[in-house]
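Please see the structure below; I have some questions.
For this view, one protein chain was removed and the others were kept in their places.
This part shows chain A:
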Amino acid sequence: MEFAELIKTPRVDNVVLHRPFYPAVEGTLCLTGHHLILSSRQDNTEELWLLHSNIDAIDKRFVGSLGTIIIKCKDFRIIQLDIPGMEECLNIASSIEALSTLDSITLMYPFFYRPMFEVIEDGWHSFLPEQEFELYSAATSEWRLSYVNKEFAVCPSYPPIVIVPKSIDDEALRKVATFRHGGRFPVLSYYHKKNGMVIMRSGQPLTGTNGRRCKEDEKLINATLRAGKRGYVIDTRPLNVAQQARAKGGGFEQEAHYPQWRRIHKSIERYHILQESLIKLVEACNEQTHNMDRWLSKLEASNWLTHIKEILTAACLAAQCIDREGASILIHGTEGIDSTLQVTSLAQIILEPRSRTIRGFEALIEREWLQAGHPFQQRCAQSAYCASKQKWEAPVFLLFLDCVWQILRQFPCSFEFNERFLIVLFEHAYASQFGTFLGNNESERCKLKLQQKTMSLWSWVNRPSELSKFTNPLFETNNLVIWPSVAPQSLQLWEGVFLRWNRTSKYLDEAYEEMVNIIEYNKELQAKVNILRRQLAELETEDGTPDSP
């Protein structure tokens, strides 16, 4: 298919762009296969350069022959284009609609994007499972890499390489896979070096109504327990949902068959409930005329912060089991690709200092989200404005990022990255020139040949010039476990994302600049003092007479 077929009017003059907090600009609107561009005629500067895939919904209306298109983006921005001429406006609108909802992944921008920067490090090879495993293998020999899923045959949503207990062979893994939802047999998610406890994750056990059991499954997870120790299974569904799942062939670990494991149900919402929550929240934030009562009631009704609290609570519980109780845990919900990953990844943020560094966080996203098979393509297909709600759309990843932001706010010096980094990840998960978040799992990414055909987000992010923007000036390594507060009074609306387009942040940005200046100045002064001290000491030894005060 040629993009040209979809673009009936590639160019319109005298288009006026309206954005909140900016004066209106008049310019020429151009449509390309992947972008909507508006450049003002004065000095041919681009005022707007928008990826079609970032467009969530459009509205059009007419007053006489003047058409107006309102574009609502997946990053929650709303802009307005006034287009003279009804035909032009209709053409533009239908082109945008078609181009922003392309069916085929291979038509997406990442397959066409040619980087304008020199690739220093290929992000596709930055976080290989083998390297990640090396970090563990120095501390423990109880685990091994398994290639049982090399052809994606055992579990379609798992990567080719997973970490499993050394004592369990591939044959057993194949059997366990038949007993777990989606073939997602328990694998290692995190190894806590401090005490050797682990987080494992999986899909639900397929016990069904007649209490089916699987010896290999029991053996596998028991293999992770020390003699005489008990472990915890954290089920991210409420008990009744887990019980109902048995009717559909699913279920949960029965005490009788897993006597060494205690099961805790920690309910975390999924799917459309989350999507609706997001829609309501964004709607509340966009309404500028709400009085106080209406704002607060809408904020409450969105339930967004309730979900944040739920997720953080479950993650803290998991971290607590590991660090305080000295117990290993297995986490799953139904499929083990949404709430499960929120909990395992956040628990690592709490427990593991490395995951709070930039590279460590990237590795975490690579391991716990991309390789672990979170279906980004489905979940992030649409955002808060789209009318056609599909049940597989859900802001699971955004909720995770929001939770990280909440912890970052409470421990502002313990993270190497800043809020900007989290926002960039949110943006790229929904619309990007990079291939990283395309596809739903490694198997799909492999088939799409993303490594060969697209650029990795990490190749761009990890360049020094970009990294400096994402670096937290306050960072100082903190090797402790960090326990966030989950009280409602301690949680806040993530303004940087949800109010980003609804208010000016000029004064806050300036204050941030000033803070950076103070820190930079401090470093400079310290360096200078050190140089002077050295100079003085040299002079003193030359003199042979130390300065007596």
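FYI, a residue touches a chain if its C-beta (ideal position, glycine included) is under 8 Å from a C-beta of that chain, and two chains touch if they have at least 3 such contacts; residues count from 1.
Here is the rule we go by: contacts and distances are computed from a predicted model.
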Record-based protein name (UniProt) of the chain missing from this complex, from "Small ribosomal subunit protein uS9m", "AP-2 complex subunit alpha", "Translation initiation factor eIF2B subunit gamma" or "Myotubularin related protein 6": "Myotubularin related protein 6"
Contact with the hidden chain (one of A:Ser39, A:Ser95, A:Thr207 or A:Gln320): A:Gln320
Contact set of chain A toward the excluded chain (per top definition): 232, 262, 264, 266, 285, 288, 290-297, 299-300, 303, 305-306, 308-309, 313, 316-317, 319-320, 323-325, 409-414, 474, 476, 478, 480-493, 495, 499, 502-504, 507-508, 510-511, 514-515, 518-519, 521-522, 525-526, 528-530, 532-543, 547
